[in-house]
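Removed: one protein chain of the complex. Kept in place: all other protein chains.
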Amino acid sequence: MIVAMQEGASEDQIQKVIERLVNMGFEVHRSTGTLQTVLGAVGARSDFDIRDIEVISGVAEVHRISAPYKLAGRSFRPEGTVIKFKNGVTLGGNQVHVMAGPCSVESRAQLFAVAEAVQRSGATFLRGGAFKPRSSPYSFQGLGLEALKLLREAGDKSGMLVVSEVMEISQIELMAPYVDMYQVGARNMQNFNLLRELGKARKPVLLKRGIAATIEELLLSAEYLMAGGNYEVILCERGIRTFETYTRNTLDISAIPIVHKLSHLPIVADPSHGTGRRDKVSPMGRAAVAAGADAILVEVHNEPEKALSDGAQSLYPEQFARLMDELRMIAPAVGRKLA
Amino acid sequence: MIVAMQEGASEDQIQKVIERLVNMGFEVHRSTGTLQTVLGAVGARSDFDIRDIEVISGVAEVHRISAPYKLAGRSFRPEGTVIKFKNGVTLGGNQVHVMAGPCSVESRAQLFAVAEAVQRSGATFLRGGAFKPRSSPYSFQGLGLEALKLLREAGDKSGMLVVSEVMEISQIELMAPYVDMYQVGARNMQNFNLLRELGKARKPVLLKRGIAATIEELLLSAEYLMAGGNYEVILCERGIRTFETYTRNTLDISAIPIVHKLSHLPIVADPSHGTGRRDKVSPMGRAAVAAGADAILVEVHNEPEKALSDGAQSLYPEQFARLMDELRMIAPAVGRKLA
Amino acid sequence: MIVAMQEGASEDQIQKVIERLVNMGFEVHRSTGTLQTVLGAVGARSDFDIRDIEVISGVAEVHRISAPYKLAGRSFRPEGTVIKFKNGVTLGGNQVHVMAGPCSVESRAQLFAVAEAVQRSGATFLRGGAFKPRSSPYSFQGLGLEALKLLREAGDKSGMLVVSEVMEISQIELMAPYVDMYQVGARNMQNFNLLRELGKARKPVLLKRGIAATIEELLLSAEYLMAGGNYEVILCERGIRTFETYTRNTLDISAIPIVHKLSHLPIVADPSHGTGRRDKVSPMGRAAVAAGADAILVEVHNEPEKALSDGAQSLYPEQFARLMDELRMIAPAVGRKLA
Partner (left out) sequence: MIVAMQEGASEDQIQKVIERLVNMGFEVHRSTGTLQTVLGAVGARSDFDIRDIEVISGVAEVHRISAPYKLAGRSFRPEGTVIKFKNGVTLGGNQVHVMAGPCSVESRAQLFAVAEAVQRSGATFLRGGAFKPRSSPYSFQGLGLEALKLLREAGDKSGMLVVSEVMEISQIELMAPYVDMYQVGARNMQNFNLLRELGKARKPVLLKRGIAATIEELLLSAEYLMAGGNYEVILCERGIRTFETYTRNTLDISAIPIVHKLSHLPIVADPSHGTGRRDKVSPMGRAAVAAGADAILVEVHNEPEKALSDGAQSLYPEQFARLMDELRMIAPAVGRKLA
């Protein structure tokens, strides 16, 4: 932490700040110039609140000098994390993966039709929602356990890995036999109770960025998972809220190279939620791979116009097939290969 | 819902949209002008996704014409909701209330010192956190059940009502004997599982606005609680994220008159979280009452510089006393009285 | 400037950064801890781009430790700036002022009717737009010079000072005989060519905050004016863009106490543009005064429903009179008096 005292701060004020820093466990370096005194506070703790210093009289500004996360930081594992799944699939390495499926599992027929179609086009992960509490209390809420069983069956049949969203602690156990990766939704990115429990799980977690979260906050949530012992964390950019109203969210493509710089964890982009409109999904999916994403997550539905949720952002199977072809051309431009 | 077709949309395109709307259960009114056809769709459902229509070919724009909430809307109870607490205190009426206390309950001595001070200055509700999962996994996490017992005891001793935050479903039962009102934090505003369970509780709920939530989204979360049968909902503006970095959040004072117009529910402002800095709490607390808030929620600590959380935004007891005096002068300007 | 090197940065990397800082004219203090080296760079220049250091290899983070403005900062004039107008009116002192008038000057009859009404209720400044280039090229564009003459005449007749918006350099001279204060609109807050010329003017300037500007950026624009020699700068909060769509903008009331802390310049709030809706103007005007604003700026129209611009946010004269009565009750709560 760096504390810049106000010009003209008194020696007494400076001493009070030093004392406080020492009490907080920091080692303090003082540097007094002609105009201003600056204090450098170095130490092992990262859980302090810089406002505690900011409000002391005579203090002009305070800055952290270290990231508030450790395990999620690039320097913890400079070579990058590669996550290995049971069937030998690896995420974070040279291959670019595509995770696809319907927003919600609606029926056996629907799920198997979609699964078959996306697998044929090259998807390696099957996604589908089982629990769907929605922003309106009057909407379809998901098939629950039945959906999980169908996902497992469809995944096994098609040779795809299964990913589905976990929304509360009680579902962790329930989902364990059926999924290969837990997904944490944007609204739960800072549900720290849930993150703590998932930190004890022994399965990879796909952690989505909150709609108003900074990348630092996303990495701090990853830190929660990792601090609990689960190092298999995959980050996911799924769109942030901006002033633009034409799209539902604004997919922050720049998050991809930023995460690759700040962290060793793989990063996935979700152009479906990131735009909310079918005709924007393919351009943004291509952009994500061109920017270096390790995977993309795409909603596909065999009959989007009849979908019970998010039909407007689901690709038709033939659109998905075309997108896959485009991605095959783009991946080599970033030195990679579509899985 | 209003559907504006593109200029030059074909009759076939128009018929397809009408058909879809009828299938969704709407009654459709068509109005064809020289340039453009506009369809008005009226019906009882409010849980549709307007994007399902937006993506149909030939459609230019789609707008909802009714709020997606009903029970939380002003027209449901035009005279406004007044919530009565066991000791006769009413919220939403002519009196302006102040809810005060420490961010976290840290010890018996701390809580009782603060409670005694704020009650003496005129506070009618005692607030204090029992469960404190924090954005860093390495920080103080709260005293839990012990904190709840201390809150009850301090509330009873001082004659104040008790409010504390509930963070997961399992805590609803646990907290019931100790609190007079549940608080739902900003991060849980869209934790629909939690809201659904609180809808079955028989205690008032103070629902905080999410940091990037619109007022419509806040009202839709209130709808969740009310749809479950709990009509004693109090809304709370606690600051939204903006580009301004000087304060932690930007307290949206305009949310107060907006909520009063759109909804019948009482609205409270939290200038402590809304600014994150002690010296901004009093000006913003005064502003909230001047704008018509039904209550304000203020963090007070007997020794803020030793607080285990949010000390930087906690008032000293003497600052709080001065604020109360200022509020006594302002309330009459809006035709009200400090409780 | 503080430069935190990455953990494990090499001595060579550290030396390159020091060299660069010295070349930029800084005096460098080095502090090497067990984990990390931190460099403090102190100097008189404030016009550097911290990204020039951020991109050097081995650098983890860079922070400014001094505000990029000097003249506009509180420490330049700790006692605060009080601006004296020709008729003895002072802004920034103990009195709270109200500036009122129509959005656009539309006709002699309209302006004089409004001027008479607002003066009777206690306004001390008359506002009115002469040049109105609008976001649609097809809208009313203002009366220009004729409006300025009418404003002067109405101001003189009623004993009010005149304020009107200047939009380009060529208007500075043109407006000089007619106005007592130039207003710079939100869209021109960073029109540095205009600011530089206004810095040479010998009249006060009311500088509005841009809709996406931080307070630091607002102060930096004030610095432009002051660097040119014009120290009579009044800042104006007029609403920022947020995700809330119910209001046109979100009036950031917290900007008032923040400006008072960071700067010595007076701060005015504009609840008319800040909300865009007539029924929100009075609550927000009251809130601004309760938070310590030195003045408020309010649009009033004798027949808002016939206004050529911004009628929806203009108060009726009788609403304005009521607001003035409310402000008279609130000002004493902050130790002030309505002028």
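For reference, chains read A, B and C in written order, and residue numbers begin at 1 within each chain.
We adopt the following convention: a residue touches a chain if its C-beta (ideal position, glycine included) is under 8 Å from a C-beta of that chain, and two chains touch if they have at least 3 such contacts.
These numbers come from a predicted model, not from an experiment.
Enquirer: With touch as defined up top, name the shown chains that contact the chain not shown.
Expert: Counted over the whole complex, the chain not pictured touches A, B, C.
Enquirer: Of B:Q36, B:Q141 or B:S170, which one is in contact with the hidden chain?
Expert: Checking the options B:Q36, B:Q141 or B:S170, the one contacting the hidden chain is B:Q36.
Enquirer: Touching the left-out chain: which of C:H97, C:R238 or C:R278?
Expert: C:R278
Enquirer: Of B:A60, B:V82 or B:I169, which one is in contact with the hidden chain?
Expert: For the chain that is not drawn, the touching residue is B:A60.
Enquirer: Residues of chain A in contact with the chain that isn't shown?
Expert: The missing chain touches chain A at positions 212-216, 240, 242-247, 250-258, 261-262, 274-275, 279-280, 283-284, 286-292, 326-327, 329-330, 332-334.
Enquirer: For chain B, which positions touch the chain that isn't shown here?
Expert: 2, 4, 6-8, 27, 29, 31, 33-36, 38, 40, 42, 60-61, 63-66, 75, 241, 243, 245
Enquirer: For chain C, which residues touch the unseen chain?
Expert: With respect to the unshown chain, the touching residues of chain C are 20, 45-47, 49, 51-52, 54-55, 68, 133-139, 167-169, 187-188, 190-193, 196, 210-212, 217, 220, 223-224, 227-228, 241, 248, 276-279, 305, 309-313.
Here is the rule we use: only the chains that are shown with their structure count from here on.
Enquirer: List the interface residue numbers of chain A and of chain C, divide the shared ones by all numbers used, and answer same when the ratio is over half, different when under half.
Expert: The interface of chain A with chain C is built from mostly shared positions.
Enquirer: Considering chain A as a copy of chain B, what rotation angle in degrees (nearest 5) results from a C-alpha superposition of the former onto the latter?
Expert: Answer in degrees: 180, to the nearest 5.
Enquirer: Centre to centre, by mean C-alpha position, how many angstrom separate chain B and chain C?
Expert: Taking the mean C-alpha position of each chain, the two centres sit 31 Å apart.
Enquirer: Please report how many Å separate the Cα centroid of chain A from that of chain B, as a whole number.
Expert: It comes to 27 Å between the two C-alpha centres.
Enquirer: Could you grab the centroid distance between chain A and chain C? Build each centroid from C-alpha atoms only and quote it in angstrom.
Expert: Here chain A and chain C have centroids separated by 39 Å.
Enquirer: Indicate the residues of chain C shared as contacts by at least two other chains.
Expert: 243, 245 - these are the residues of chain C that touch more than one other chain.
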